[in-house]
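As you look at this complex, bear in mind that one protein chain is not there, while each of the others sits in place.
The letters A, B and C name the chains in turn, as written, and every chain counts its residues from 1.
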Amino acid sequence: MTGTRPNTTLPAYHAAVWDEPVVMEMGHPGRRGLVFPQAEPGVAADVRALIPAGAARAEAPALPEMSEPEVLRHYLHLSQMTLGMMGVSLFGTCTMKYNAPVSEQVAMRPQVAETHPYQPEETLQGTLELVHGFDTILRELSGMDQFVFQAGGGADAAFTNMCVMRGYWAAKGELGRRNEIVTTIQSHPCNPATAAAAGFKVVTLMVEENGYPSIEALKAALSDRTAALVLNNPDDMGIYNPEIKEWVRLAKAAGALCFYDHANFNGVMGKIRARDLGFDACMFMLHKTFGAPKGGGGPAVGAYGCTAELAPFMPGPIVAKEGDRYTLKDGAQTVGKVREFWGNVPQVLKAYAWARAMGADGIREASDISVLANNYMDKRLSEIRGLAKSNPANAMWRMEMTRWGLGPLKEETGVGTLHVQNRMTDFGIDAYWLSHEPWVVPEPFTPEAGEMYGKEDIDLWVDVLAHVCAEAYSDPEIVKTAPHNQAIRQLDGSGLDDPARWATTWRAYRRKHAKAPAKAAE
Amino acid sequence: MTGTRPNTTLPAYHAAVWDEPVVMEMGHPGRRGLVFPQAEPGVAADVRALIPAGAARAEAPALPEMSEPEVLRHYLHLSQMTLGMMGVSLFGTCTMKYNAPVSEQVAMRPQVAETHPYQPEETLQGTLELVHGFDTILRELSGMDQFVFQAGGGADAAFTNMCVMRGYWAAKGELGRRNEIVTTIQSHPCNPATAAAAGFKVVTLMVEENGYPSIEALKAALSDRTAALVLNNPDDMGIYNPEIKEWVRLAKAAGALCFYDHANFNGVMGKIRARDLGFDACMFMLHKTFGAPKGGGGPAVGAYGCTAELAPFMPGPIVAKEGDRYTLKDGAQTVGKVREFWGNVPQVLKAYAWARAMGADGIREASDISVLANNYMDKRLSEIRGLAKSNPANAMWRMEMTRWGLGPLKEETGVGTLHVQNRMTDFGIDAYWLSHEPWVVPEPFTPEAGEMYGKEDIDLWVDVLAHVCAEAYSDPEIVKTAPHNQAIRQLDGSGLDDPARWATTWRAYRRKHAKAPAKAAE
Amino acid sequence: MRENEASAHPWMANSVADLKRRMLEAVGASSIEELFHQIPEDHRFRGELRLPPSLRSEPELKRHLVRTLSKNATCEETLSFLGAGVWQHHVPAICDTVYGRTEWLTSVFGGPSSDHGRNQAWFEFGAQLGELVDMEFVGLPVYSWGCAIGHAIRMAARMTGRRKVVLAGAMDPERLSVVRTYCEPRETATHIAIVHVPHDPRTGLVDMAALKAAVGTDVAAVYFETPGYNGMIEPRAAEIAALARAAGAETIAGCDPIALGVLAPPGSFGADIAVGPTQPLGVHMNCGGGVGGYIASRDEERYAREYPTLNVSIAPTADGKHGFGLSLFHQSSYGMREEGKDWTGNSVYMWAVANAVYMSLLGPQGFREVGGLILQRAHYAAGRLAAVRCVRVPHTTGFFKEFLVDFAGTGRTVAEINRALRDHGIFGGKDVSAEGFGPMALYCVTEIHTKDDIDRLAAALEEICR
Partner (left out) sequence: MRENEASAHPWMANSVADLKRRMLEAVGASSIEELFHQIPEDHRFRGELRLPPSLRSEPELKRHLVRTLSKNATCEETLSFLGAGVWQHHVPAICDTVYGRTEWLTSVFGGPSSDHGRNQAWFEFGAQLGELVDMEFVGLPVYSWGCAIGHAIRMAARMTGRRKVVLAGAMDPERLSVVRTYCEPRETATHIAIVHVPHDPRTGLVDMAALKAAVGTDVAAVYFETPGYNGMIEPRAAEIAALARAAGAETIAGCDPIALGVLAPPGSFGADIAVGPTQPLGVHMNCGGGVGGYIASRDEERYAREYPTLNVSIAPTADGKHGFGLSLFHQSSYGMREEGKDWTGNSVYMWAVANAVYMSLLGPQGFREVGGLILQRAHYAAGRLAAVRCVRVPHTTGFFKEFLVDFAGTGRTVAEINRALRDHGIFGGKDVSAEGFGPMALYCVTEIHTKDDIDRLAAALEEICR
């Protein structure tokens, strides 16, 4: 198909290429994409006269002027130039899920889309029932007493936790002292970040040989200044910390609260429950584990759950059932809101649909399969030259994902993980996830198979990686200059952090790059 | 981007390539894409016992066994490998329209999708109102007295006409004698074909130099055996027959009925009305002129309209208004049905929406623009080497499309219209329409600009054609072996009419090509 | 003209004055009107088009459509037992998702390479349907089941040179009316005489004795359905086919494909041509606008050469991969005008894609399950209704998803019963009283009807017939 894939029996692939202009370059003066009705006789008035002096816009915004079909085609081109799991994506830490069209379809109905959160409760009983129903499902999966869906993402749920816990300590009058959050370097960056944003100091424990910090390090970190212990487990190395119960015990002994970031829930669904391990609170990502589409970055939902002791501090409202009726309630000591309204309702609905479609058996089986598939993948990856597994000292099976590194490949060929990531997209494989900062493993990548993909897909993914690694040894240039079969060629990102060159708007681009041709001559 | 487009400043393009297996090769035994509920206790029974002896299926059908995500991804791949007006399509005779998502969205609602034609009329008043509303719109555009939407396409409307007219003549006791349909070689093939299928003989007039048959030829053809004169005007050469009124007069003088195939309505909307020209009946294609998507070949609607004299013979039911109520009625002398039920209701709704969105002004303007754009295109095409315009003797402006030929190109370079058609798709230009059989113009093609596309798009289309014609002179092989940037390479169609090789099913393919490898080694 | 109307129309990129002007300049005309010069003045309509006001603003248009349609009741809110040619089956969400892809929801179709995906989807429609009906040749679908019967009969007439067809068993008047249109009237040269051998009212099945009497060597084809219009599964399908074959006639069988996971496929009992509806396979009822009809047969030249349809065949590409193209195009009306086989044109090909998705999704297990579930629920329903006072179910076994219910004992007309059911939020079965069955209704029960639904119907009838 192209000159870039000479010796492979992998399926042919090429991305759609449209050479699409930026929308700001498109259209023609006078074109319209949408017109609005005229004000009716009796309503029609001089618009200028309705705007207070000085408050009217002087110059029209320099937006494109396009017909409706042009706008549609433009964005369709962009959609086609998005790989978006049209091939195989084993993007670790995000848990590739099936985002079922059935729930998308239902969520697009006016009964969801055209409702307002301030409607009288009796006109939203359907939504309230589903939200409440999902709350009870998460309670069962976690052992917590109450969930709230206000947070607009996983990080926002982490922030919610910080707010709830600071509210708790404030109510106890201890917030002045208990201002430290203890976490690990393998916790998601949002945990220390939201802790800091909420006004806490962050104490970070480093991992040791087996992939998690030692009990000694934890003990040293805990004190009467500790507001909470915050961690995820398994982490995104795929390692489950078997001492976690002891950690919680120690934290509690120090008077601290414990928060479980349950974003990596997929491998342990139905196997463990946060509450049983002693945690006071936890969060789930509905746009991850629970099959709501993430849409490249939300609308998302961080479902936050906690014990009855913390529940009064939750941001409200939460949905309560009273007899046959569902109603909205605020907690007695609510810390206020982390976001307006009650959360991304359509996503909660989709997560509910996912959980119901799976059922208890399906949820457990999904966990089984994702761990099985991950270890199957690990087995195959271990046979590829150039790869190194994280924490080789830990011989345990990994959970739903495993952190790997291309350190040896880099040393031997100069081809690094970003190159391999790019090159794999030439075969229709979505760019994989590397690792959060800091890169504890050199040249990291983190595949996660999940329960959706079949063995053939996993095999294809590994075959492509094996092929690209082999290319790195035989023809490193082809890998370093990748992609070749994508919508565009490799990006030159050298200007992205340069104030003289970055441009997040078209007007900034024109100002900074006025002399540069819009497109290089072909 | 590829080696096949060395010297052009045309935008880069490549189709999505997925190397997708046939669905019959996919899946894994035991996989499921959809499960059904279990019969409830009390309902559950031995299924075998419910099937009469000997009527049960012995062997399960050899269908693929796939998970739902696999099925979805497979068909999404196929959709991505369909150019489908993602670029520019000036496909003549089909009138490229904007198929507005707003009407698609409304048509997917349960108020349309989940209704049954035998529901009590009072539960379908909304649908009936829209169908009736559209009927009145078409009446105004044509001057006819009644429309019916039962026909499942343009050809089916032509057949409807044949049935109505034969019913009319049968009622008059003249069908035995009046068994000839007079038409022209430029009428759409469905006209003679449906005439023959309805039991008529077909008399076909040939076109002369100016692009239409002579009055003399017509006179010679008409007689007391003529059941009807059937034609379209303008035809798909883009030529309007200015003698059409005289034709109708002559046909009527011979006692015949006149049917206007108004499929090429786009250039004359609001400019002429079939009834004013003397026609007894006409048809419009809602999946063409009226903006309902054709979806690669239907669901389609041929809207058939006629005078009050013919209306009683129409296939029923038609929608009538009685006071504030809409009701379904059969004509007194209805010829029976051409298709079950009342037609493709969602498409009628979309056509209604199109007509309302355009309004009288918009409809007239669409006509203006499509004729203007066609003549603009003609002007540009006339400057390209290798092209010849049909009927050069006719110096009139053409209507909404023009038949062109690549005869000179073929003679000078060996590159024919099929090659050029294929090669243009390498630039994201949908395969153009050639011509119906017989090819009166050598190596024909028939572009039609329509009112949707902007001048830039028309220019791009012409630029690509010019580029490909230039290639034909400089590098004919690249054109003859095209496409190169498409989802697949050129098809070898040599076996398509060979009983030993054609295969419209997988089982036929396996039987006939058992020894051929499923896919050639790459 | 109001201000917004004077502005460019959102669906017409060239409805901007300067673009019109530039194009006019390029062509060398002074006005657009001039371009219409070829239309004589006395042809021109110069009046005002009296159309309803323009709704070029999408908010207005959408609101108008939504409001108008809100006058409908749906089979989603109302419990419906209507069938008879269009049936309420579950439409999997991904059928809609795939159907809605903008790449094929367009005004265009293209070439084998540029429309490869669409062609493959169409081939997969035929490939999968072929497995269901147990036949090797499948055309792209025609407008409806009735139209498919019409074409199949005409194929048989051309093949045999005979001009008579026997329709055996209960026939849907809606479909029959279409078949008549395809075969009759008598006055035309190519008329095909229709002989209808009705069903035996005792069994609901084909009256074999009458059929034997009707099938002579002048018969081009015998057509029958299983399940039939009255829902009955024909257990002597093979016998009917043998009888036809003995007379040199073709056997055309009408089969609902959703039944073919559990019922014997037409290929297995000796049918030569199979026809049937495609709507059950993943297409919404759409007020009847979801119908389509398939035609399939053995892959023998004799049959293939008579197909009026477009036929998508697999064929190799230059680099030895699978491509798809049209077989036997020349014999169509596109290729031969009035000499072609009947006619073809735009049909319901986008639904064929939805059908393909549906079949891939179900697989062999899914078809077994859905068929079994329908049988169980329909039989439960028949049993429940038979137990209602004064209501009789003539055949409580031997059917698939539809069955007749006799209201003679209630002393009310079916219309009255159905009106009463409406007050219970129920659409009763189709009233077939005028079709020679007596005061009966044809009830349809599918996989979407739960036990509760059926019990609700039974309770409503019990109350009504009290």
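Miscellaneous remarks
One rule holds in what follows: a residue touches a chain if its C-beta (ideal position, glycine included) is under 8 Å from a C-beta of that chain, and two chains touch if they have at least 3 such contacts.
Bear in mind that the values here come from a model prediction, so they are computed numbers and not experimental data.
Checked against the full complex, the one of A:Met144, A:Leu205, A:Ile272 or A:Leu465 touching the unshown chain is A:Ile272. Remark: the residues of chain B touching the chain excluded from display are 28-38, 66-70, 72, 76, 100-102, 104-105. Seen from chain C, the chain kept out of the figure touches residues 4, 7, 58-59, 62-63, 66, 70, 76-77, 90, 92-93, 97, 100, 102, 365, 369, 447-448.
Convention: only the chains that are shown with their structure count from here on.
If each chain is reduced to the centroid of its CA atoms, chain B and chain C end up 19 Å from each other.
Our note on geometry: chain A versus chain B, Cα centroid distance of 45 Å, whole angstroms.
Residue positions 5, 9, 11-13, 19, 56, 58, 92, 94, 96-97, 102 of chain C each touch two or more of the other chains.
Within chain B, the positions touching two or more other chains are listed as 15, 19, 31, 68, 72, 76-77, 80, 85-86, 98, 100, 452-455, 521-522.
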